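Okay, here's the structure, questions in a sec.
Every protein chain of the complex appears in place save one, which is left out.
Residue numbering begins at 1 within each chain, and the chains themselves are lettered A and B in the order written.
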Amino acid sequence: MFLTDYIKDVTGALKSLATGMKRTLYYFTHHKEIITEQYPDNRATLVMADRFKGEVVMPHDEKNEHRCTGCTACELACPNGTIKVVTKFDITPEGKKKKAIDKLVYHLELCTMCNLCVQACPSDAIKMAQTFEHSVFDRSKLTKILNNPGSKIMEGVE
Amino acid sequence: MYRETEILQQTSPGIIGETGEFTINVGPQHPATHGVLHLVITLSGETIKKVEPHLGYIHRSIEKMCESLNYRQFIYVTSRMDYLSAHINNHACALCVEKGLQIEVPPRAQVIRILMDELTRVASHELWWGAMAMDLGAFTPFFHAFRERESINEIMEETCGARLTMNYIAPGGVVQDLHPDFQRRVKEFLKLYKRKIHEYDELVTGNIIFQNRMKGIGMLSAKDAISYGVTGPAARGSNVSSDIRKIQPYEIYDKLEFDEVLETGCDSFARYMVRIREMQQSIRIIEQLIDNIPEGDFQAKTKAVLKLPKGEFYTRVETARGELGVYIVSEGGTTPYRIKFRSPGFSNLSVLDHIARGSKIGDLVAMMGTLDLVIPDIDR
Partner (left out) sequence: MWSLAHIANEIHQWLNNTFNPTWTLIIEMVLAGVAVIGLFAALGLVLVLMERRVAAWIQIRLGPNRVGPLGLLQSMADTLKLIVKEGLTPDGADKVMFNIAPFIAMIVAMLLMAPIAFAKDFQLWDLNIGVLYVTAVSSIMVISILMAGWSSNNKYSLMGAMRSGAQIVSYELSAGLSIMTIIVLTGSLQVSDIIQAQSNGWWIFKGHLPVWISFIIFIIAVTAETNRAPFDLAEAESELTAGFHTEYSGMKFALFFLAEYINVFIVCAIGATLFLGGWMPLHFGSNNAFNNAMDYIPSSVWFFGKTFFLIFLIMWFRWTFPRLRIDQLLNLEWKYLLPISMFNLLLATAMAILGWHF
């Protein structure tokens, strides 16, 4: 019958609206469900995932030695030209010339954190760091030299 | 003259002739287009007479860029196409390269890839659900959807090292092994998802206003869906079987139990329900695999420099939006000679004019929502 259908329509509609309102009221009254992380305030407790790709760094040990041989594998692997390896020739104690890095220039502003350079590196000289606050006021600060000044290649890394 | 300006000048006079029709520009900056899509709409009052999409605002010539990158490098660019299913894009490219190189992917890598694909699909549909509700004027579902999506993103961050553009899949397998916590985190997510899934129906699906906005709107017949090349959930809403995972199974999809979701409604609501039910199918796949990840290598042995033999290679996968095809022409070198991506968004957008004619502006927004357009995927 027309009238019963009409009333059924109206009550069904009101019921569906009430279901939704019940759900939002639940969240309105249950503040423990709030999932907001207040980022700059929680810096102390914020832990990034250990694989998070933030920027490329070159780890040095306490003797200021790194593992980079200057093979340019990372430079070749990089799709954006982010890494530039500047090489020089060291004179070994035996008097032979040996290729080594002078500078490993890293352009953070070009990097897409694709991780290809880290995979390409045969001697595990570079890795991804978990930092992510990269903003600076001068873009030239984003061009970094990864090896520390005066650093040397570690013994035994070929 | 610049083509876009020319079109705008032709269409700019407010009311054209005696018909009382006028045009408005929706986009490139508009809350409903979710990106830099530009639609020129011809209206008669509130009724839509014509929708003309103008593309190219976010064209980055990804196909051309890929030609100068080698077969390991080009995969990362494809994450930037359909950024919501970045994993699946990477997967498609890796499959194509593997097809050319005839590499057998280890079973562990295959399972990991599928797990990641399905998690991505759930995350993408989650975001679509929130954005779709927001298009219709309900803001709350957006935040609720992001809660579940966030836990997927955290899983991704832990294993792949990134939340959106993971670049986790490489030719021959995956880049790194799964994180030790992966299984636990995924199970936690499944628990959370099952606890919250009924809220989706309470908040949006069952809502009478929402149903009235969706039912009988944007009718797309099966015939039109096929002739416009619509794929993915949009086609399955018109009862067109188009799930690549079923039609042409890749990896181990043929060994998994899941249903291809088909709806017969042909309207916006059918397309909506396909995605909602597809999320549950993805959850089903994840549940089957999460305890059965085989041991072994996560990557096949590959050479440092990949060289595809001379020839043409084509693979297709099912992304969250439809069929993504990757077509590589190789001349035998280290870089592809030509790459073409068949993106699902482009053909899904092309049907918009067809389904939107004769409906109201409010419906256009709803239809764009159900087609689930990601603009960088359309422009590439």
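The working rule: contacts are C-beta pairs under 8 Å (C-beta built on N, C-alpha and C of every residue); 3 or more make two chains touch, one makes a residue touch a chain.
Only a predicted model underlies this, so the values are computations on that prediction, with no experimental measurement involved.
If you put the hidden chain back, the residue from B:66, B:274, B:289 or B:365 that touches it is B:365.
Contact with the omitted chain, checked across B:138, B:152 or B:174, is made by B:138.
In the complete complex, the hidden chain is touched by one of B:46, B:181 or B:312, namely B:46. Listed for chain A, the residues touching the missing chain in the whole complex are 10, 17, 20-21, 23-25, 27-28, 31, 33-36, 38.
Residues 14, 22, 24, 30-32, 46, 133-140, 142-144, 147, 203-204, 207, 209-210, 212-213, 360-365 are the ones on chain B that touch the missing chain.
Here, only the chains that are shown with their structure count from here on.
Note on chain placement: the centre of chain A and the centre of chain B lie 25 Å apart, centres being C-alpha means.
Taken in their complex, chain A has these residues touching chain B: 12-13, 16-17, 19-20, 22-24, 35, 49-53, 77-79, 112-116, 119-120, 128. Those residues of chain B that touch chain A in the shared complex are 69, 72-74, 76-77, 140, 147, 150, 154, 157-162, 165, 167, 170, 175-176, 179, 199, 202-204, 206-209, 211, 304.
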